[in-house]
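All protein chains but one are shown at their positions in the complex.
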């Protein structure tokens, strides 16, 4: 497909080619998360040799990426607003003592996709359908009646595989607009001595987030141009039978998209509603990258539970790589 | 201490006796989470034999426990409010098509301790101090400058031990006001063939939550009377050197408290700011209880990452027991 | 219509009979608020003789009516959550001094129809249309592109007329299920010596709110049974050419509704989308009632600005009766 734009017909063809609807029965709501078997989980636990836990989450706060500028329209996401319901200053001032306990309490207001997060299967629709063929009208202002993120509350556990494409390519960060190919992924894996298998949780590093952090500005990150998966990697996702795929960018796929006008995020059109693939975004992978480079081990136990907010189409997460 | 009320002098004595300040250096902000060693994590992973993942979280939604009645004053916590920023009905109506993608998005407003959650070390103060001797004024309306939950972002991984005290006692649920003793905990462990060790994550079942769920009403649960840890179990917490302790009740410790008037949640006064113990509350343990009873295995890999909201004094969590 | 249920055919007939679409041009977004002329405003100001201001708002806080029980399904509205961003206790603790000013700040999370409020013209649809024939798809998750409450930002000023129907009927409060008739309204007005005229803001007292406040419980109030306007009063609304109508109940119209199964709030179906009538709900009228009874003057200057939240379908308000 290189050399030309993705068209609506390409999307229709891809939808036909990659459709997993019905694969796990007509009532399935978690898609490719089904690929991970109990045996895979047992095996993944055996990978833990150092007892080291690496968080792949950005802290959730007002320094997050939302609100930064990009050349695309904003999506109404804001950074988390954390407010206190009781404080230590209240305690110090003596105003809590009538309660018999000096305790602080707090609250958050946050878009569920404002930081390190999972895209649930209710997040993207293909025409009037969502994953497994459910009607898109199952996602109303009352939330997702089908494929809510809470359906995956005991998933997101398995073998993690880290593919440091930027490192493989010998750069600090891939360039905006660079479309990662199937070949890139295969050769990165090979160079790292790791093989992606069915049921894996694959985390891919472009280096873009680190570049933004280094620059001290998120401008261009949320919804902006980025390196990311080329449309052709749908084939790679299908072939590897991975459980979920995550990256360090805002939206996983390459931007500007490789599409004709009027089509935005074509890879999302297929991965989520057609393939049933849960996707991780805004993963912070710097420490993991350093650790994997140091011990030359790119596989680990991956545990990244979603917060089971009923009917949610996404969830913040604190993904843990346990090595 | 049985047979008499806990007094302020008892609290002062306990504060002296159980104080862990400085144990992990003057800059420590995570307390007993330090007990878990890399070796403990490696060993915990070895416990995974079935590849089964059990979530210990209630779903986060409007059916949660907040807002239910109790005879004590409310704390200003509400159930989560989940609202949509874009929907499948928008998609169906065609109003998203100018974006080039049909996608839903959402948001949550939630007190951080409204459901299954961790109490962070900024949550409770002893007089004017918090864990490790930090001044309580470190917790302002801007959040916790010390001991924010984000400091524990790569913790909450280790060996989980489940103590089903209700089952040991032969009841569906312990009675409100029943204070679980050190002896109860030791005998439950013994009967289950498990030994609590340094660095463990211990989850205790009273059965109270299941009783409320069965009754179809949370009345009496949030802040109400409950079975829970007796004040004397501070000694047990100290002796076992556990990493964190969680339960299926609103507040872990027995209510009504065993105290003189004016002292509320005395066990919290000591565990959090004095011992530096992170505490899990509102854990949903029914499925875990059934599984442990069935395979007679009360230890497992426990992974319950906090959401690293900067400066938060608590965090919702989706704790996973992996067996 | 008395003696029988309102049917879908009755609704269709009413929609035909009372339709004001186009009356103020094809681009109108404020409906009957147009009835109030500059002369009406000048005349209303002349009514002010005592210089007394009476607020018709309940305070907005956690003691509000939301969350109380009724026999109908809840609407997802909660009471306001007011949280502080900085406090006097912060000031006392000295933690604000680096700012050079000791100041408190705060925030609110609130459904726009949680307390004393206006229903805007984007609030209710008749089939696939809203006021003036606009497509209901103008109200998306991005808000109301047509008829947002901000379009009325310089309205809600005019002659107020208070109709104390409960007092006229000689009761503290009308009974739940009592449908106020055209005759009730006319006779109340006559007994009070007041005539409702084009462009007036009419506030009707049922006494229900005061009964709930006296009882110390809102149970049955939000969405519950209530006295209120009978379906037939559509004719009265049309005849009087009032600007807006408000009441002290949750939803203005009588409940249980006088309808066949499957039709909820039939009066709303017509008043808002068909007639273009802005509606006030949860107005606190006790002090106004006492004042009007005392000085026997039931007309006044009414000023109740909506908060111009762009795209909102309702707005909290602090309505003022100025006498």
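Chains: A, B and C, in written order; residue numbering restarts at 1 for each.
The criterion applied here is as follows: contacts are C-beta pairs under 8 Å (C-beta built on N, C-alpha and C of every residue); 3 or more make two chains touch, one makes a residue touch a chain.
These figures come from a predicted structure and were not determined experimentally.
Using the touch definition up top, pick the residue from C:67, C:88 or C:177 that touches the left-out chain.
C:88
Over the whole complex, note the residues of subunit A touching the chain we left out.
On the subunit A side, contact with the omitted chain comes from 62, 67, 74, 76, 78, 81, 84-87, 90, 93-95, 109, 137, 140-142.
Mind pulling the subunit B residues that touch the left-out chain?
The list for subunit B reads 76, 81, 83-85, 87-90, 92-93, 95, 107, 109, 141-142.
By the contact definition given up top, give the residues of subunit C that touch the hidden chain.
Residues 37-42, 45-46, 48-55, 57-61, 63, 73, 75-77, 80, 82-89, 91-92, 99-113, 122-128, 130, 135-141, 143-144, 150, 153-155, 157, 259, 262-265, 268-269, 301, 303-314, 316-320, 322 of subunit C touch the chain that is not shown.
We take it that only the chains that are shown with their structure count from here on.
I'd like the angle of the rotation relating subunit B and subunit C after CA superposition, in degrees, nearest 5.
C-alpha superposition angle, subunit B on subunit C: 180 degrees.
With touch defined as above, tell me whether subunit A and subunit B contact each other through largely the same residue numbers, more than half shared, or through different ones.
Counting shared over all numbers used gives more than one half: same.
Give, as an integer number of Å, the spacing between the C-alpha centres of subunit C and subunit B.
Chain centres of subunit B and subunit C, defined by C-alpha means, are spaced 44 Å apart.
Centre to centre, by mean C-alpha position, how many angstrom separate subunit A and subunit B?
Chain centres of subunit A and subunit B, defined by C-alpha means, are spaced 27 Å apart.
Give me the residues of subunit C that touch two or more other chains.
Residues 76, 81, 84-85, 87, 90, 93, 95, 109, 141-142 of subunit C touch two or more partner chains.
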